[in-house]
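Comments concern the structure below.
The complex is shown incomplete by one protein chain, all other protein chains being positioned as in the whole.
Which chain is which? They are A and B, in the order written, and residues in each are numbered from 1.
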Amino acid sequence: MFLQQLLNGLTTGSVYALIALGYTMIYGILGLINFAQGEIYMCGAFVAVLLLATGKVNFYLAFAAGMVAAALLGVALERVAFRPLRGAHPLVPLISAIGASIFLQSLALLLFGPNDRPFPIQFTFSTITVAGLPLSTLQGAILAAALGLMGLLMVFVRYTRYGKAIVACALDRDTARLMGINVDRMVALTFFIGSALSGAAGVMMAIYYNATYPRMGLLPGLKAFSAAILGGVGNIPGAILGGLLLGVAESLGAAYVSSGYKDAIAFAILIGVLLLRPQGILKGRGD
Amino acid sequence: MAAYLLHLAILAGIYIILAVSLNLIIGYAGQVSLGHAAFYGIGAYASALAALHWHFPFPLAALGAMLVTGGCGLALGLPTLRLKEDYLAIVTLGFGVIVDLVFLNLEVTGGPDGLVGIPSPRLLGLSFRPQPLYLLLVILAVFLVLGFTYLLVRSYHGRALRAIRDHETTAQVMGINTPAYKIVIFSLAAALAGLAGSLYAHYITFINPESFGLHTSILILCMVVLGGMGSIIGSVLGAIALAVLPEMLRQFQAYQDLIYGALLVALLIWRPEGLLGRGKLSLKFLTRG
Partner (left out) sequence: MLTLKSVQAGYGRLPVLKGISLHVRPGEVVTLIGGNGAGKTTTLQAICGLLPPRKGLIEFAGQELNRLSPERIVALGLALVPEGRRVFRTLSVSANLELGAFHRQDQKQARRDLGELQERFPILKERSRQPAGTLSGGEQQILAIGRALMARPRLLMLDEPSMGLAPRMVTQVYEILKELKEAGTTILLVEQNARAALKVADRGYVLETGRIILDGTAAELKEDPEVQRAYLGKGYREVWE
């Protein structure tokens, strides 16, 4: 029972971590929180689900399309709701992102209706026992995919030219420009990558909960934000750790404390962290 | 028809209190709260429960509601107001979610069904059940709130608050205790939202969690941005406009949130000083360069 809950927690936690990475990367480079991250996640899920529902697209293609659509939405969002407001009081882009989030959510509501959509294809998942632990292959697949994507991101940031350029922009924008780095392009790239990860998270959750609906991004978005803070905003390994911890805490809390307040656990942790250690578990750029 | 107009006027008055109080947070503490509806809801529930269970007369119930919400604001503001503005936005949003869950799960709040039979206010043997009288009561409250806000922003403290909003570090260097100011303003605003909740509960006489969700928080935010952040008169006009407009555009109801979302983004890009206010306190001008 305990181990099962732990596994459930790690699974949802790995998805929170993927979304939290988007928050953290964007915060790192712009110092802003992209409030519409949850809607980008929702967009990824919808695109994959709608494509699969046509019956003409295979699963991997639909998954990739969900990621790309989310990534493009993220880039568009940056152009429309963030870039024109650069240099303004930080409240201004924050509220603009809130506006964008509402807009996207209600657009999805108008286009697709309020009801849950099941995932269009059935996977035959079994339960295997790994080291005495019952692990559903679905959970295993989600965990593996999420961790794989995170690994790819870490490699990108550490070892590629563009990854380092993104870090340079986050550290010191003017000096980065003196290296010939086009900051606007790096910001767009950051939105692209962060949003693609959120899109992937959306597709995974659409499969896991077998439900895709316009407001599906609200709670995971909030929880991922909490995870990003937990790990120290702007800190990539921190976001991953924060996501996993939060997923586990939520799962154990729901099992052993109260399931009615499951969704409140993340925020209770968030407020607790802000109270005790506002810089996060690993130190972040947040202040 | 007259009854309907009175109804709209009463709601508009309640929204004015909500919008003005949120504007105190946005325009004077430089923070965004997305949990304003939660304070509104706590005020409504607290006041209703006080009247239903302990038979508090309306003024006491309203006062109690303000104390409770002000206390919640304090509790929420203490850990978060030291931090960057984004944190408060998300924490208040999370707070809204938690409060919603509490209303839904607790027994005393009646779960999803909420509370019914909340008594109408009675003062000196006079029942305020009739709409015209209730409107008078709301107008009185609106004037009290506006007068209080006016005095506050004109005072020394109001100037300190503006200094904080525009140049927090400078304000701090000048010896203004910025966290304390922010916390006080935040809990004051929460208390005013509690008053609005109390007015709403005793007018409608039945409440459930639906009226106090994120949707309402966002509606209030739109009122503030529409009227111009930092402009009190703008918030009044913004509240009236968004309380009345949806009623006039009933056939577009499905598009309401879509329009609000687009409105927020568009306004901030093209007219950050707001449509209705005079915009002399635009946040954007004051912090560029």
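The rule is simple: a residue touches a chain if its C-beta (ideal position, glycine included) is under 8 Å from a C-beta of that chain, and two chains touch if they have at least 3 such contacts.
Note that the coordinates shown come from a computational prediction; the quantities given were computed from them, not determined experimentally.
Looking at the complex as a whole, the chain kept out of the display touches A.
For the chain left out of this panel, the touching residue among A:58, A:127 or A:182 is A:182. Only one of the listed residues, A:83, A:164, A:215 or A:262, touches the absent chain: A:164. Residues of subunit A in contact with the chain left out of this view: 161, 164-165, 167-168, 171-172, 174-182.
In this section, only the chains that are shown with their structure count from here on.
Contact residues on subunit B toward subunit A in their complex (touch as defined above): 26, 30-32, 34, 76, 78-80, 82-87, 89-91, 93-95, 97-98, 101-102, 104-105, 214, 218, 221, 225, 229, 254-258, 260-265, 268-269, 272, 283-284, 286-288. Taken together, the subunit A residues at the contact with subunit B in this complex read 32-33, 35, 80-81, 84-85, 87-96, 98-107, 109-110, 218-219, 222, 225-226, 229, 260-261, 263-264, 266-268, 270-271, 274-275, 278, 286-287.
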